[in-house]
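Missing here: one protein chain of the complex. Every other protein chain is in place.
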Amino acid sequence: MLPLNATITQITDESPAVRTFFFDPRFEDMEPGQFVMVWIRGVDEIPMGLSRNNSITVQKVGEATSKLFELKEGDSFGLRGPFGKGFTLPVKGEKILVIAGGVGAAPLSPYAEAAFAAGAEVHTILGARSAGDLLFEGRFEALGKVYVSTDDGSKGVKGFVTDVLKSLDMAAYDRISVCGPEIMMSSVFRLLEERKSLEKAEFSLHRYFKCGIGVCGACCIDHSGLRVCKDGPVFSGVQLIGSELGKYSRDASGRRVKI
Amino acid sequence: MLPLNATITQITDESPAVRTFFFDPRFEDMEPGQFVMVWIRGVDEIPMGLSRNNSITVQKVGEATSKLFELKEGDSFGLRGPFGKGFTLPVKGEKILVIAGGVGAAPLSPYAEAAFAAGAEVHTILGARSAGDLLFEGRFEALGKVYVSTDDGSKGVKGFVTDVLKSLDMAAYDRISVCGPEIMMSSVFRLLEERKSLEKAEFSLHRYFKCGIGVCGACCIDHSGLRVCKDGPVFSGVQLIGSELGKYSRDASGRRVKI
Amino acid sequence: MYTLTGLKLKNPTILAAGVLGTTGASLCRVAREGGAGAVVTKSIGPTPKTGHHNPSMVRLDCGFLNAMGLPNPSYPSFLQELEFAKNNSPAPVVASIFGGNPSEFAEVAQGLLPAKPDAFELNVSCPHAEGYGAAIGSNPCLVEAVTAAVKDVVNVPVWVKLTPNVADITCIGNAAEAGGADAVVAINTLKGMAIDIESGYPVLGNRSGGLSGKAVKPVAVKCVYDLYTALEIPVIGVGGVSSWEDAVEMMMAGATAVQVGSAVYDRVDIFSEIGAGIEAFLERKGYSNINKIIGLAHEMV
Partner (left out) sequence: MYTLTGLKLKNPTILAAGVLGTTGASLCRVAREGGAGAVVTKSIGPTPKTGHHNPSMVRLDCGFLNAMGLPNPSYPSFLQELEFAKNNSPAPVVASIFGGNPSEFAEVAQGLLPAKPDAFELNVSCPHAEGYGAAIGSNPCLVEAVTAAVKDVVNVPVWVKLTPNVADITCIGNAAEAGGADAVVAINTLKGMAIDIESGYPVLGNRSGGLSGKAVKPVAVKCVYDLYTALEIPVIGVGGVSSWEDAVEMMMAGATAVQVGSAVYDRVDIFSEIGAGIEAFLERKGYSNINKIIGLAHEMV
């Protein structure tokens, strides 16, 4: 479908470089973990996880995100989606662990909320560079226990989410859901692999998206050939065994780039 | 839609020049009076009224109908439809008069049956050149009174359907449904006009069809510009007041041809 | 009121050639009941043609395929239809004509002049009529000559209808403009074909034909966009328009008005519906008039 016209209804500063944009169409049927293609007209179209069924939470990194940061309430952008496969929802009584690094908290926050609403017990490991960068701490805290880690130790454990994870009893969780920078996700992956907990883990990947709808092949990962945009972005830990995760990704031309 | 493949399941000789072809797809939802476009592959595609929800009843007149007559059971042709607007069904307790001339009995027979099934009282005037050409006499007789007229007097009244019609009390009928050669229909039309009964009459027209789906404009009638293939083939008497009916029609090139 | 090559249109929607345009009464119905801003006749030629065998038009999953074969009663017989249309239509009536060469085009135009059509549309673009249509329309020299020949003998606007079945439609548009065309109309149908797999027979009586409807809209939008850049004269957009959104899109690409053909399949009053939709859109978006959106896509960079 052609992009929908989305009008910005509200903008919230989450941290110096992260903002949430609320918009007008509401995707009632979205699966937490799904993404939209956000078209900043005249500039570019980029993938963004849905941080609510009517918001995206964006870190300013380059051209398109900078242009997005210039938009005001009442301005609009184009939206295609929601696309892809989200996180698997737990059933009532299950206990889940959410591991979010940086802006990875964006797609995980609606997931944690939906899991809570479904009757699961939700624990979160929330990591960021420093205290000011912690995203959606309040949303996670409203659901259950939150373990915080910061690189600089300005809040919680000084170090990485893995430093918290190591100290937890993974056997206590029915599901583990992970999203964050790839370096972080691959550390978590290795740790879960060691602890034989990959079966219950899901990871939300980032790759360069062109079509976003599973046709062009730009986002396929080795060696499964799975499409991050359509077969993912959320994959089970088992699907990622032996994959390129943490090793390399491909740029817009399809060239391999080391992580 | 592309033509369906229709397999001939049975062929019945109705008279020397008229045959019924039963075919495999059954149009459960057809409205009596609707037509199909019958594609005799490699030859032509021609309109035919549905004489049942799985049959057409064809008079051999030229190239396409002759080719159709060469087909055997098990052979197939293409079918598009059903198309157009059929006759209006009466409600329970109404009394209707069906006026069928020649092969005009084809679309009227399922109509008469449906009217009867709906609880109407069905009288029929069935006209033909001679006794052997009377079509579906049995089907109409099973429903109610049948008045027969033949040009040569070999059965029933010698003369035309109008000769029977004149003798009937039109006020006794709630609906009058007409199909047959245009000369006949225009005589009926004039008679009903004189008797102020056009409001309750419907006529099924024949014009040269190309697209059959209301786009090309080949079948439009003067001066309403109504399309026989889509707005018809069945029109109310009132729609035809002052029309070209009985005066002229247009050939495949669009040239007017006197009736 | 919209003005297009001097014609006054109550809305920028026009009935496309060859659709509900065989009779004067049908043209009037589209103008009156359908609400079209103008109507174009079936393409009329020098001699009567019955056209190709049926099936001559089928609906596909996406769009329609047709090979009518330019059936027409020839200009002498069509005069009475055109006169009826002119006398009874509340909207301008444009005569679509074709011929095998410039002088035949001129002959047909002159032959229809007594009925006083509001404009002529030259069909140099039918993809499925041997020796007519696209055979001329893919040759810039012939297009210029045909246009000039008709311009010479008529004193009403002349529109030239272009085929998309060429490597570069702007070459042909330029030729029409050079020949004196008052507007170009883009696009006629795309060459296409469908086969009945049960029998192996091509579905159309003429085996192949022209694709129209939703399927061709992106192609038409691109042609209009390119012609708008290349030409000075107005571009009339046609191809797959079946809603006011499509019409607005076509106008943003550069169309001054749109024609609607296949979509009469859905409903005859699609013209007034599109006209009203455009008005409501202009109002909602605060565009003071239609000119604000014509060619708008060219400015958005």
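As written, the chain order gives the labels A, B and C, with residue 1 at the start of each chain.
One rule holds for everything that comes next: contacts are C-beta pairs under 8 Å (C-beta built on N, C-alpha and C of every residue); 3 or more make two chains touch, one makes a residue touch a chain.
Note that the structure is a prediction, hence the values are computed from the model and not measured.
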Please provide the labels of all shown chains that the missing chain touches.
A, B, C
With the full complex in mind, choose from A:R26, A:R41, A:K166 or A:K196 the residue touching the hidden chain.
A:R41
Of C:V153, C:A178, C:A230 or C:A297, which sits in contact with the chain we cannot see?
C:A297
Residue ranges of subunit A at the interface with the undisplayed chain:
1-3, 5, 37, 39, 41-46, 76, 78, 80, 209-218, 220-227, 250-256
State which residues belonging to subunit B touch the missing partner chain.
41-42
By the contact definition given up top, give the residues of subunit C that touch the hidden chain.
60-63, 65, 138, 165-167, 190-195, 197, 199-202, 207-208, 211, 214-219, 221-222, 225, 245, 248-249, 252-253, 281, 293, 296-297, 299-300
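Operating definition for what follows: only the chains that are shown with their structure count from here on.
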Maximum distance between Cα centroids and subunit B occurs for chain A
Averaging over Cα atoms per chain, report the distance between subunit A and subunit B in Å.
66
I'd like the Å distance between the centres of subunit A and subunit C, where a centre is the mean of that chain's Cα atoms.
51
Could you list which residues of subunit C touch at least two other chains?
none
